[in-house]
Each structure stands twice: as C-alpha cells, then as structure tokens.
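As you look at this complex, bear in mind that one protein chain is not there, while each of the others sits in place.
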Amino acid sequence: MNLLDIRNLSIELKTTDGNIRAVDRVSLTMKEGEVRGLVGESGSGKSLLAQAIIGVLDERWIVHADRFHWRNQDLMLLTPEQRKNIITKDVAMIFQEPSSCLDPIKTVGKQLEEAVADQQLSGFFWQRKQQRKTEVVQLLHKVGIKNHEQCYHSYPYQLTEAFCQRVMIAIALAKKPILLIADEPTAAMESKNQGQIFRLLASLNQLKHMSILLISHDLENVTHWTQTITVMYSGQFVEAGTTEQIFAHPFHPYTQALLDSSPNANILISAKAKLTALSGSIPLLKHLPIGCRLGPRCPRAQKECVIAPKTQNFHGHQVNCHYSLKDEH
Amino acid sequence: MASLLQVENISKTYTDKNYWFNHRSKTVLQPLTFELNAYQTLAIVGEIGSGKSTLAKLLVGAESPSTGCIKLNGQTLDNGNFKQRCQHIRMIFQDSGTTLNPNLTIQQLLTEPLELNTQLTVDQQTVLIQHTLQQVGLLAEHMNFYPHMFSGGQKQRISLARAIILQPQVIILDEALASLDPSLRAQMINLLLDLQQQMGLAYVLISHNLGIVRHLSDDMLVLENGRVVEYGKTSQILTKPTHYYTQKLIINQHLQLFKK
Partner (left out) sequence: MQEESVLARDKIYTEEQFPSPLMQLWWHFRHTNVAMIGFWCYLFLLSLAILAPLLTEIGQNSSNLDVLLLPPAWDSAGDVSYLLGTDDLGRSMLSRLINGTSLTFGLSIIVVIISMAIGVMIGSLSALTKGIKSSILNHFLDVILSIPSLLLAIIIVAVLGPNLKNTLWAIVIVLIPQFIRVTRNAIKEEFRKDYVLASRLDGASPLRILRYSVFPNIFERIINQATLAQSAAILDIAALGFLGLGAQFPLPEWGTMLSNGVDLFYIAPWTVYLPGLAIFFAVISTNLVGEGLRHALKQRKES
C-alpha cells in the first residue's frame, strides 16, 4: 500500500509582482518501509516540499496538488488544519543543525518529556511523572545513547552535533511515527558522525519498519543508504527510480551531470582531469526559465524545451525530459 | 630542484593566560614537516580538532608557530610580517557569507590588496581587476556590484579572484569547496585545475571529502589530534592505508560508491 501519494504538487509564493511557482508539479510516492532519497541542490525546493507535506508553511505560500493521499485518505478535500492534524500524528521531521533546533535554556530531558504525549501514558495522574521519565529513558536507549543520566541533565550546548541529532531523532520517535522526513540531517557533521546517524536511521527502518524520506543535496552520500531516489531541480521533478537504475543508467541530463560532478562516482576518471560540469548557475526565484528549468544550462536543450516536459515511465524509472538519455543506454 | 614551500618542524602550543599561577598549555599541533612544489596539490585531511585549521592559519601567517620555520623559495618567512607573506601565500575561506564585506563593491574589495601591496596607478588597477574577474569566469561589469547580489558559487569565485590578484605562488583552500552544491563544486574544481596549469600555483587543500582529495591532490597528509598519521602520495595512501585512522576514514566515506 502506498503510504504517501502525491501527484503534481505545486507551491506558489505570493509576492507583490504576482505568484512565483517555487515548486512546479512534483510527484512523489512512498511505500511502507521504504527509504527514499530526495536529492536536489539549493533552490530545488526540496525543503519546501517537505514542509508542505508536514503542513508548516505560512500564508505566503499556496499549496495545491492533483492528488495528495495519505494512507489512501484524500487530504486535499480537508482544510489545512484538519490536514495538519492527520499528518502530524504519523509523520515526524528532523532538521539540519540540530543544536540550534533544541531549546537552549532547557535540559534535554525536559524537552524529551514535552514530546511524550499524555495519551501514551496509562495510569493515574500521580504515576504519570515516573512513567514519563521511563518513556524518555527508553527513547534515549532506542537512539543508542547509553548513559542516559548524563544526557538527561545536560543542556544542548554541552552536547556535540551528532548527539543533538540523536536527541532530535528521539523526539521524533516519541510519537511512534510511520514516516520520518530527514531534512539534510548530517549537513553540519563530520563523516564519522554522518555514518553513525545514517546507520541509526537504517536500523530504525529495518527494526521498526519505519519509512524514511532522506533529503540531501549530495547524491553520493545518499546512494549508499536508500532504495529509491527522486531528483529535483529548481522546483521541478527531474527523475525518480530505484538507486541502481539512477546510478547505473541515469536518463536525465541533470542526473548525469550530478554523477559526473562527483569524483567519487567516476572511479575511472584520472586524477586532475577536468570533470564534465554544467555551465551557468542555478536560477534565482526572480528569474525562473519557462518550460523545463534546466533549459539554459542543458547541453541537449532544443526549441521544444520551452514547454515543460511530461513524465515518462519506463519500468518504474520515471523521467521528465524531452530528450532523455534512455536511447543511449 | 629546491621545493617551493618547505615547512620544518612546525608546532603550535596554546598557553592559557587566564591562569596566573598554573599555566595550562595545550598542544594543538605536534611538530611536522612537509614540502610542496609548484603545479602540485597537497591535501590535509582530518576531523574536527585534528589541527588542520591551525595548520592553515600558521601557513598563511595569522598565527605564529611555537617552533619551527616556514621557507618559501629557500627564504625563511618572518612571523607577523604580513606584507612579505601575502604576495606569495593567499587563502580562501569556507563560509562565503562572511568572507566578503557587504558594504564594499567588488572593485573596492579587490583594490584593497593592490593598494596595500603594489604601486599600480588607478587605471592599471582597474585593468588588472577586470582581467582577474574574467579569469575566474565573471564579467568585468560585475566590478560595480555589491556582494549581496551574487549567489554562493559566484561569491567563492570572487574570493578566488581576491586570492589570485596578487599572482601568488601558494593558495590555501580552507574547506573552500565544502559548502558548495555539487554542480557548482565541479565548476570550481575545473577552474582551480585551469588556474593551476596557467599560473603554476601550488595548492594546499584542506578538506574532509576524500573523493575530492583523491581527484585533486598529488600528496596527502592525514592528521589525528595534531599528530601526522600518514604522509605520502595520495594514490598510495588511498589504496593501501597503513594506519587504522586512515582506514576508518576511508570506510566511513564509502569510496566504492554504493552497495552492489
């Protein structure tokens, strides 16, 4: 069963010069127990998409979609508040720079206690305090923090980034979510700690059958941990498929360029040789190209690219391009 | 052939001045020695706290070493004498947001090192600035823009222009590529390789991304807690690491890309 089924979601920003389409008709599906990577550079709208799913965008943004189903329940028919109520029960999110996401004046233990909802505790009200503390200790053990006493009484500034991210994951797990959205969780960390956090997420996925949407701007560190990948560029959907399909046979020129630009992916390239890179830079929100937004930079762009391409599906490998690289594979 | 840059027994120890009677000293960098030639890149790899940023500051002159000396072309560099050093060794920083003064135009920004270190007239300075901007891939008209009008990748190019405008011989890249998006990073890598061939530069690349290190550098130095753990040719170290720390780093970064 599809957990999350989004078709043609668009997010527009209200400005004095009219509405700017920050995210343009993106589709995303997630199954149970799946780890999906959402890859895009800065300006691709991936964080906006995650925030739209959770429902935390303010009135400046207008969200509309052809289909937005959560566990086969149509959310577009509901008001934003009802939508938020349903989604926040089962979906949790963790962010980058976790030490700035925690309240600096409260101990970590107090913040975890706040996250534990009242409904999960059984028992009379004088037993609640002790039960809450037990629940918090269990959460800390689940994310791999063994000396819970010291962690319980520390403040966020006393902990390292990796520790804070584990605490954030523990707060997210307090509601026993079915889907965890991780918005660049390891952006500010060293490689050793990145590996730890990814391993923790992978173990949560296997043991608890929790789906994870892993958002990142780097294709290389996502390919190791995910089963499927969706690629976005400048607010548009570019390509989606299993990790093997995307890595071995990328169909879209942009995905090909992302793979070319990372020296890790091109093991055969000789040292100090020039990498094939796309010319130009990412368009600003004020100057978005019409049609396919990769047009000005794409080496295969032709006259037809001023019209936005339709999605084509080849055995589960979807791509949004008029001149995809499918024929070359 | 004498090497361009010779670093001999450099170390750095900080003493805590707040304690009058009980001097607490912390050795951030143990004595280390290395050499660098033109057209070559040395990568310095290590985690946070390994001392790599201290080493960068020692090389560029922001701090003076507790022991040892740095020789450029056989001539020892004095500590604290910035004018002697800044024409030959320049640095590019990591965070492009705070690396450019938001109240100065690009022209004013690039004129400052010229005014302090050369005797060019205003016209000659303008011509040199335009030429340098074109070398890094920007337009000459960008001279009159303010930093907030540029994107992150362009700001790093302006930092690079500020570094090469004095025709240096060594450029230190302090995690300069870490905050860039992958496609911009590829453009920047190509630009750096071009400039190295054109101007005969030597790079000191400080990074924790082993993929870039493997691609860009000839020699590699691995630091752990201030100590040199390995030093040698990059290709050799990455294929046959001898120390367990290097092995751990390689495994953590999955140099073979994904599980087949």
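First chain written, first letter: the chains are A and B, and each begins at residue 1.
One rule holds in what follows: a residue touches a chain if its C-beta (ideal position, glycine included) is under 8 Å from a C-beta of that chain, and two chains touch if they have at least 3 such contacts.
All figures in this text were calculated on a predicted structure; none of them were measured in a lab.
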Chain not shown, its touching partners among those shown: B
Contacting the left-out chain in the complete assembly, out of B:Y14, B:Y39 or B:F145: B:F145
Absent-chain contact - pick from B:T99, B:T126, B:Q167 or B:N225: B:T99
Sole contact to the chain not displayed, among B:V60, B:L201 or B:L249: B:V60
Positions on chain B contacted by the hidden chain, ascending: 17, 60-62, 82-83, 85-86, 90-91, 93, 95, 98-105, 112-113, 116-117, 141, 144-146, 148-149, 162
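Following the convention adopted for this analysis, only the chains that are shown with their structure count from here on.
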CA centroid of chain A to CA centroid of chain B, Å: 33
Contact set on chain B toward chain A in their complex: 41, 47-48, 151-154, 181-187, 189-190, 193-194, 208, 211-212, 214-216, 218, 234-235, 248-249, 252-259
Residue numbers on chain A that touch chain B, as the complex places them: 41-42, 190-192, 194-195, 217-221, 223-224, 243, 247, 257-258, 260-265, 267, 269, 271-272, 274-279, 281-282, 284
